[in-house]
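The complex appears here without one of its protein chains, the remainder shown in place.
Coming up: chain A.
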Amino acid sequence: MGARGSHSAVPPDADSIRRETGFSQASLLRLYHRFQALDRDNKGYLSRMDLQQIGALAVNPLGDRIIESFFPDGNHQVDFAGFARVLAHFRPVDEEDPGMQDPKQPEPLNSRMNKLRFAFQLYDLDRDGKISRNEMLQVLRLMVGVQVTEEQLESIADRTVQEADIDGDGAVSFMEFTKSLEKMNIEQKMSIRILK
């Protein structure tokens, strides 16, 4: 009787995902439809290849790193809960957020600290809590491609690590990273607003 529409009504575990991420029901529904649109073979999860198919992401110099952030701990699949969890980092900060007011609740995913942690792990490849000079170099190389010589890039990396490194261990820890960005309006720059 006519093929069922490709959109299921409600995502599975909608309530627990809503509590964890803080998305409204309407936003979650839109994200779920997006998840289903990306999941071309209707597997119920996304693989790296599904995300690599997005043309505009493939031309982003940090595209591969961003895709990696969806697959923590060596996973090769991400289900809708994991998808929403990563995207929750970019939810705009809302002053009336119940999570912000209650100190006993776990920190909401879109807090300033968590947004900074997300950006930090794009630099920190081996997840050791520090951005070494090498890791800085690797990220720089991704962002400039072949346009800049090795020496220029090395000196930029050296200078950046030097400026941010407070305790002199030759690497940038998360605390030092936060300190160097303390004046930045992270809440606004790392937020994506979903239309109602």
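Operating definition for what follows: a contact is a pair of C-beta atoms (placed from the backbone, for glycine too) under 8 Å apart; a residue touches a chain by one contact, two chains touch by 3 or more; residues count from 1.
Going forward, contacts and distances are computed from a predicted model.
Novice: UniProt protein name for the omitted subunit, picking from "Phosphatidylinositol-glycan biosynthesis class F protein", "Chloride channel protein", "Glucosidase 2 subunit beta" or "Glycerol-3-phosphate acyltransferase 4"?
Specialist: The UniProt record for the chain left out of view names it "Glycerol-3-phosphate acyltransferase 4".
Novice: Give me the chain A residues in contact with the hidden chain, please.
Specialist: Residues in contact with the chain left out: 1-7, 9, 26, 29-31, 33-34, 37-38, 40, 51-63, 66, 87, 90, 118-119, 122-123, 139-140, 143-148, 151-152, 155-156, 159-160, 164, 172, 177, 180-181, 183-186, 188-195.
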